[in-house]
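Read the structure below first, then the notes.
Taken from a larger complex, these chains appear in their original positions, while the remainder are omitted.
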């Protein structure tokens, strides 16, 4: 039945010869005193139900808000296919989506939770409830999606991670993390508090719908296996997928299809 | 682009007020000297490309060819969504899809490989090549899909398993297996040769595209974990997913969506 409905929506889409609208928006962050861009994808207008669910899709280290639509051409079509909005925030070169405890110019948790999401909810016909919000991302963005969703379960009902840096401690010298947190040797407590694998105490069974995946030849494979075991030990239900693959867009181009299917199941259950 | 095409096909489908055709066919098995039924699902005729890929979808112990369409209403729509045929063979109450070495009235490997597939290829506009054939199933059917695909890589290019009985040895008294092979205590070699986990030597890296999944509370979880580790140790690429869930249709109703997405990626790559 569900698929029949989907088919019908897609029919309307094609009938009017339209497809997803991809906009780049810019909002002023009070927290960081600067304008920040985001990509907003809306499915074809004619097929919009009264209110749409939204998937927040985060980029990796060194990337920006445009990565997902630039690298994976199928992303806008996924908004049509599943009848949801997709929002791609900007996370800076290497914010790790934290509010940095040592650099007040990095407050990306506040930006996404307190500024971007309220803006999206005020401007668009969204489902303004955790049942209509999901968040996922790749690499730094996989970490970010879990970090933010674990800490803001009132905001998100589902979350995913693709090739996520779900434990930062084995990478004390990499990707600006020490710039955001201070050196691991000296700021051990801060690192322990900002790594996803140490935040599983925030979860209760079923509190978040989770799909975590990683390639078996990814340098983050070990930490994803560790998070999976930890979640399993803690009785936290979660989907976990490992696939052939490394840390590249070939992997994510495929992985995002499963993430979207998963969120669609969450939104429509 | 791929999704655009899918959308367009679905548009046509709705436009003409049609959808997948579900037929029950009956063929005479020379090997077993009896008529055997199967469900054949074809996507809406107007959207058929010249030749269609086919997914063979196997039922579990105690079931029959009608299970998948009876229990999961979305199955026919998946044929439309992905533009492929779905064929649900009958595997008897407990054939395990083997040619039984002790009971000549059970020759289901021969039936599917030598009789049903040639029949389907002769009657329908199918892609008559391993690139256009996939096989999956649940429980006994997950075992069957891997058993048949490992042994007939010329026939299948992709295979899956949902909650599959991928190692039969821990279940020596269950589900008619001893009737098909003789008792494990007395027929050890036969059991060793008919259990999927012992057939990985038939695979080479990349020879089959594989998606294996199982619920973490399933009684088959242990054997799926073991098969996953064995495949990983053997450098055989495969997708592997574990999810919350037990051995029931609630699980398979969800799992089959991912199986079909996986095969669609295989067919259209």
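Brief remarks follow.
Labels A and B are assigned to the chains in the order they are written; within every chain, residues are numbered from 1.
As a working rule, contacts are C-beta pairs under 8 Å (C-beta built on N, C-alpha and C of every residue); 3 or more make two chains touch, one makes a residue touch a chain.
From a predicted model like this one, the values you see are computed outputs, not experimental measurements.
Of the identical chains making up the complex, 2 are displayed, while the complete assembly in this file numbers 4 copies.
We take it that only the chains that are shown with their structure count from here on.
Least-squares overlay of CA atoms from subunit A onto subunit B yields a rotation of 180° to the nearest 5. Averaged C-alpha coordinates put the centre of subunit A at 33 Å from the centre of subunit B. On subunit A, the positions that touch subunit B within their shared complex are 1-4, 6-8, 10-11, 13-15, 19, 73-74, 77-78, 80-81, 216, 232, 237-244, 254, 257-258, 261, 265.
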